[in-house]
Each structure stands twice: as structure tokens, then as C-alpha cells.
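A single protein chain has been removed from this complex, and every other one stays in its place.
Lettered A and B in written order, each chain numbered from 1.
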Amino acid sequence: MSDNSGLTLFLDGEEVGFTRGESIFQVSERHQKDIPTLCYDERLEAFGACRLCIVELEGARYPVASCTTKAEPGMRVTSKSGRLEMHRRVLLEMVVSENREVDVNELAGYASQEMTTLVDRYDARTGRFAGGKSGTSRADDPNPFILRDYEQCISCYRCVRVCAEQEGDYAISVMNRGFDTQITTEFGGLLVDSACTFCGQCIQTCPTGALADIKALRAKDVEEPVEKTRSICPYCGVGCAVDIMTKGDRIVGIQPAMDGPANEGALCVKGQFAFDFVHHPDRLKTPFVRNDHGQLVPASWDEALDKAAAGLLAAVNEHGRHSLYAVASGRAPNEAGFLMQKLVRAGLGTSYIDNCSRA
Amino acid sequence: MAQTNQQLIAEYASQEAPLLPLLHAFHERDGYLSEEALRATSDGLKIPIAELFGTVTFYHHFAREPGGHLAPRVCTGFICRMNGAEELLESLDGATGMPCSGRCDEPIPVLRGKQTLVGTSADALEPRDTPVPPPSADGVEECVFAHIRDPARKTLEGYRATGGYVALERAVRAMTPEELISVIDDSGLAGRGGAGFPTGRKLRAVLDAEGGPKTVVCNADEGEPGCFKDRALMDHDPHALLEGMALACVATGAERAFIYLRYEYPETDAGLAVAIAETEAAGILGDDAFGSGRRIKIYLRRGAGAYICGEETSLLNSLEGAHPFPRNRPPYPVTHGYEGTPTAVNNVETLSSLPPIVANGAEWYRDLGMGEHAGTKVISLSGDVNRPGNYEVPLGLPLSELIEQWAGGIRNGYAIQAVTMAGLSGGFLAGDDLDVTLDEASIRSKGSFLGAGGIMVFDETRHMIEVAHSAMEFFAEESCGKCFPCRIGTQRLTERLAGDAGPADFTMWLDEVADLNLTMKETSACGLGQAAPLITESLVRYFPEVVRAHVAGRLDDE
Partner (left out) sequence: MSNPLKDMEKPDVIFCIGTNMTECHPVAATRLKKAIANGAKMIVADPREIGLTKLADINLQLRVGSDSALLLGMAHVIHREGLVDEGFMLDRTTEAEAFLKHIEEFTPEWASEVTGIAPELIEEAALLYGRAERGAIYYTLGITEHICGVDNVQGLCNLALMTGNIGREGTGINPMRGQNNIQGAGDVGAIPNNYPGFQAVTDPANQAKFSKAWGREIDHENGITKVRALEQAGEQIRAMFIDGENTVVTDPDREHCERALESLDFLVVCDLFMTETAEFADVVFPATGFGETDGTQTNTERRVQRLRKAVPPPGEAKPDWWIISRLAQRMNFKGFEYSGADEVFNELCSLSGTYAGLNWDRVEFGEYQWPVPEEGHPGTPRLHEDRFINGRGIFKLIRYRDPAETIDDDYPVWLTTGRRLAHYHSRTQTGRSEGLDYLRPHETLEVHPDDVAAWGASDGGWVNMSSRRGSVRIRIESTTRSPRGTVFSSFSFNDVPVNVLTGSGYDPVTDTAELKVCPVRIEPAIEPTGD
């Protein structure tokens, strides 16, 4: 759009360009200002709850929340000052004072370290503003996926907003008000009785681990460090990008890739939670061949490959090359399908190949 | 026979702003909001059930247990506490407290369903009409109160007999919006609900805003403790408000207007409904105002008990059926208000001022004020004065003159200790700072503000920590919970004023409270969190020794 050209404001004294509609926070992010926030998730409408992202605006009496304030031409913005840092520290001390603890296991969720990190950065674990704690944990919810430890909740409503704005499920909401605010489902019930689809989005956006990945936390006592490997979900055809969390040789959890082109941070219950099959004891660990008694028994690769090659070739030799049929998988990688069809085409000169798309 | 769920939903679903009236209908039919009713509402109005449930819990008065609708609610605002509200609450079966319910010039109000009773003991509760404002001192000329003491003024006939609807008819027939707005501009009228934004400018912004339909909203959610002026205006001069709203419609080009009335005024609700019906029947309002072809439709909507809904963007969310958190601004309601349409939100007093201003001219109104101050302001004066009540004062009147001469001075011959300003939102004034005149400039110079004009007076016998605690407890209970500084800060200050928590060391105590005050004031998202710390700030400023004793007492307790 032509009316975007030449729009500038002054950010900490430097003239910087912006696009109409951008918030001061977004402009500042582009310029690595590292403004603190707890209620911001770039996928959601800016909400303005935590007030940590305040900046000073020339001409404004009080600081403004940069996430909810649109950039305007000529604005003079200060992203960091003694006054702002004082407010930010006090706000963090206040938030620390309402919760049970601050340190959160990184397996809890994608954003789970945000609060801990900020509290450390501002040295806000001072014990000031002591008083009543907020939130009531729902230990009575037996669901195996989503921990609902609201004693850790800071009422940023990212979970409520992600459920509504990203998922469109509207399963959770805010009940009561003020310090008695509580994240709830309809009539305060269990998640399974609500509109929740257990997609895990609330877990991944929670900045405190109040909502946490129960399955991933099973591995919290495993000593090894968490590593993440980008891959694609093995279920439906949408092709959601995931980060596979591993400790050593074990997959301990899944996190959605926020920059996944197909899913942009979203997952469903299967992609998020249905990964245990990978390490299930039922997994085949060796080839099997049918023995003379008609039983499938473990075998070496050499034995199995030889037997398979011989068995398939025997049919071809006896009944012709059109007697062998190959079925490729709609679940295996492209390389598998490519080689299956190459096997019959390059090997036998037939197109006796199909995949499971017809049923 | 009671209407079925489906009948009620069918009745309301096609209306403007249907959620609150539908919930009230269920509330009254069943005596509470049952799960079944809420599920039916969710389906009928297509509001997700979790969201609807959460929103219902936000309001003070929606009962979720059978019989809850009629259970008595006793006002436990501080003025009523001074009159024995806590004892009354104890003595009434099944009663619960409610925050200041806007009757500080009367005995303690008790709300039962759609009826308000007043009295100071359980066996002497009676319905009583809203007190008529005391006569003005020395015959000072008034604007909104000029005819309010005329008992006939409530009726359409009486209102018209005293010049009512003349201004509207002229505006509808012969004035352009621009002409109308320039009269309002010239009068110097500014918002009388507290924010003090120039009314003409607001109306012009809506008129000029792109998009539509335009909407006018009357903020009649008079929730500020110590404020009861709008109730008097609406009960005794309802047509003035309707005419004022209609004028705002003409000025902005709006065809629809809403009155958002606080839950605690059921009699006012009934009275306004009659007044609206009368004017529509007379062809003054409705689809064809004065036969001009112009549509001016006023809808009356009753809140459900939430102070924050007096904040205009919360009010709009509430009206729309959304969770009543305040919205982020900008954009402002004048461009993105009710359902995203350009909306003028004005207070009852502001709107009620429009008919006399349009009838008598801008200059007339300006000249009602003292010195350079334009016009008048209604002050709700309560507490330890001999004649509590609503006074329409010329702006610029010295506070001492109002208290001493107009209201007969402090009760029992005691000395004045402190007053609150802007209800509770302006904090305290005390000592030499009581020497102010009633206008924003003077009061703001003392770090407070006039706001909606509620002034509570405390004599020298009152315990200021108790007063401050009660005030902060109110803010904590009414904090919406959206922004951190207010949600946590009001709680922490309340605990410190209660003596429940906080450092035992006075310096550290002061340090914590000062940090809370400053961060709340400078970073809260709306007026509630910005104003609440004025209580503690002014308490510490005026009464440091009282505070020191309070903190020391906490040490003694340990």
C-alpha cells in the first residue's frame, strides 16, 4: 500500500519505519528492543493485561502498553528507562507474589519459561508484596494431557484467547473477577465434559506452566537435556510441523512449530499427544520370517531379505512379472513410495503398484 | 403461565443487545439462572457456553442458586456501614452484602428482586421514594434541577407543561446536527460522569465518524460509591434524560440509543420504561419522531451489578453480551463503540443538561458557573453532614460553602476530618486542601479530581484506616481482573489496610505501598486501577501518624 511508504517514528531516539496497523510492540520487536511481556502471543489479538510492555510516549502523562498502541507517524517512543524498568520490576514482583512457585520445568510447554526468565532478568524474586495467593488448582481433573495447576496462573488469559481465537473451540473462559479470577470451563467442570478438544494450544501458550503437558512432564526427572528436532506430524494430511522433544534416545513430548507453514503453531490431540507408539514394546525390532511350522519368528536382516527376495522372485519366475503386486504406504515418506513403484517398474517393467488411497 | 425457554429466547433474540434482558427474564422467571437456562441462552444467542458462564459469574447480582434472585442484598457501602449496615446484614435471613447502591442520602437500602426497601433495622424496612434534592441555597439558578421538585415533572404531560420536548422538536424540525453541536460546544458543557470530556466535541466526533449506524448510549450505571445524583434525575425528571438522549441522536445522526442502568435501581428501571412508552405513544420518540420521519428509538437495558460497567468500554461490552472487560483504546467509542459502530457514550447528567441548554442557549448555561467556570455540577453529598443530598452547584463554588451553608455543616458539631472526591476515585482531601472550589482545576491541583461529583464527608471521630480499607476493598472487589497492576494491586493494598499482610516495618510498609500506588496509577489499563491508589496515596499524605499506628498495631499483634 502506498500510504505505508515513509511512515516513521522515533524509537529510543532512532528514526525507524513502520507499516500502518503495526503496534509499537511489533515495531520494537523488529528492532530487537526485547520489551518484556507475559500476556502477548503474536498469533493473538493484543490484549494489554500484563502491562510489562509499557513504553513512554512523548506527550503522554503515563506510559502506554506498547502491544495495544498502534504506531503513529512522528511518535517519540522510549522503550527503556529507569521509570519503565522500575514499573516492570514492581509488576513482576506483584505477579511473583500471587503464585506458589516460579521455577517451571521446560517440558511443561512451549512458552512455559517466559515468566521464570523475566523474573530472573528483573531480579524480581524479592518476596515483596506478600499476601494471599490466587487461583485454585484443579487436581480433580483426571484428564491425562493437560495439567490445570491454577495456583501458578497469572490471569494473562492467553489460554482463553488461544482457545477462542486460534482454535475456535471456546472451551475455557474467565470466571469471577479481580483477584478471584479463575480460568474455568462451562460450569466449572472437567475438560472432558467441555468443548475442549485437547489440542494442547493452551499448554503451549501458558507462560507459567500453570497449564502444562502432563505427558511430557512424565520425563521431568530424566537427567538428560531436552533437545528438539523439527519434523512433521504422522497423522492426517494437513502436515503440521512439530518439534520432537527428546531426552537421550527417547521422545518425551511434542511441541507445535510456531513457524510451521501448514499449522502456524496449531496441533490437534493426536499430533500433540499420540506419540507413545514410537517407543511401544509392541514395535517390531527385528525382521520376522515364517518358519517351517508356519510360525513367524525373528530373523536376521540377511535371512529375511533373502527369503523375501526369493519368495517374490519365485512367484515372478513361475507366474510372470504381473504376478507380483506392490502396495505403497500413504503413511511412509516419499522415498518409500518412490522406491516401491520403482521396484515394480524398474525391476519388473510393470505398473502393478498402488497405495492405500482407495480405502 | 410462565414463558418457556424457547418463547423467551424467541422474544429477545431478535432485539438489540439481547443478552442482559434475556438473562434478567430467566432470573426473574426461575428465581436464579439455572444451567438449563444458560445452555438455552448459549444456543439461542450463539454465545459459547463457557464464555457465557464466565460472564454471568462476573456480575454481582445474577444468582446461580434457586431463590437467589429474591434473597436480600444489603448495601454495605461505607456510609451505610456508618449507619449500621453490617448489623442489618446479620439480622436478615439469607442476606448478602452489595457495594454502595446509590442511596447515601437515605437509610440503608435493601434490594429484594425488583424492589428496594430502606431502613436501619430488619423490622422497619419500607419502600420509599427517592429523596427530592434539597432546595438550592439562596435561589441560585439551576440547570438540571430547575424543575425537579415539581411532582408533575415525572409525567409526559407535566414535563411538556414545563417546556419539555420543545428543544427536541425544534432540533428535529429546524436544526442541523452542526447547529445543535455548536450550541453544545459554546455552552462549555463537559462530561458530568467523571471524565469531563467536552460534550460537543464528542458528539461531533460521532457525527463525523465513518460508518454506521451511529449509536447513543446513556451511561446510567451510577456505581461510584457516594454518587446518587443520576438516580434523582431519572426518578424525578426522566423525560429530561430521554429528551437529552434524543438531542444527542439528532446531533450525531443516531437512530438508536441505549440506557445502561445499574441493577440496583429497579424502581428507576420501571419509571424509565413508562416514560419511554409514553413518549413513543405520543409520537415524540420511536419510528417517526414528531412526524418528521426520523427514527429515534431508545432501549432500556439493566446491568447486573459490576462497577466496572460504568467504564464506558466495559459498558459497551456488557451491552453487547461480551465479557465486561474494558477495551483497549484507541480506538475510542466515538469511532468503534457499540458493535463497532460510532457511539456517543454520555452520563445521565450530561444528557439531561442538553434540553435546557438547547432551550435557553449556550450563554445562559455558561453563565450559571462562577467566574470563568461554565455551568453547573450536581454534587452528591453524604456522610457526616446535617443535610446530605444532591446539590446542583455552580462550578467554582467553594467546597466549604457547600458543606457549611448549603448542607448545614458537620453533624453533632464535630470538626471535619476529610472528604472523598469523585466518590472514592479521587481519594481523600483533608487539612488545608479542603480549601478548594468545586471545579476540576482547583481539585486537580490537590492531586484529586471532582469526577462524578460524589463527596463523602468524615468528621474527626472517624477512623481513617477503616474508611480507606473499606474503599480499597471496594476497588478490589470491583477490579475486573484484566490488568495485572489493578488485579493484584487492589488486593495487596486491601490486605495492607486490613493489617493482614505487608511488612511490619513502617518504612518498608510505606515503600511497598508507594511502589504499588505508583505502578497502579501509571500502568493500569483503565480508570479503576489508576484511581484506586489515590486512596492510599492521600491517606499516607494526610494521615501519616494514623498509618504509622496502624502498622505498629500490626507489629503488636504479632
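The criterion applied here is as follows: a contact is a pair of C-beta atoms (placed from the backbone, for glycine too) under 8 Å apart; a residue touches a chain by one contact, two chains touch by 3 or more.
What you see is a predicted model; the values in this text were computed from it and never measured.
Put simply, the hidden chain is in touch with A once you look at the whole complex.
Considering A:Ala60, A:Ala139 or A:Leu296, the position touching the chain not shown turns out to be A:Leu296 (whole complex).
Those residues of subunit A that touch the chain absent from the view are 142-145, 165-168, 192, 197-199, 214-215, 227, 229-241, 244, 246, 249-251, 260-263, 266-271, 273-280, 282-290, 296, 299, 301, 304-309, 311-316, 318-319, 322-347, 349-359.
In the analysis below, only the chains that are shown with their structure count from here on.
Taking each chain's centre as the average of its CA atoms, subunit A and subunit B sit 45 Å apart.
Against subunit B, the residues of subunit A that register as touching in their complex are 38, 46-52, 54, 62-63, 65, 68-70, 83, 86-87, 90-91, 94-95, 97-98, 128-132, 134, 154-155, 157, 164, 170-181, 184-188, 194-195. Residue ranges on subunit B touching subunit A, taken from their complex, read 35, 48-51, 53-55, 57-58, 306, 308, 323, 328, 330, 476-485, 487-492, 495-496, 500-502, 512, 515-516, 518-519, 521-525, 530.
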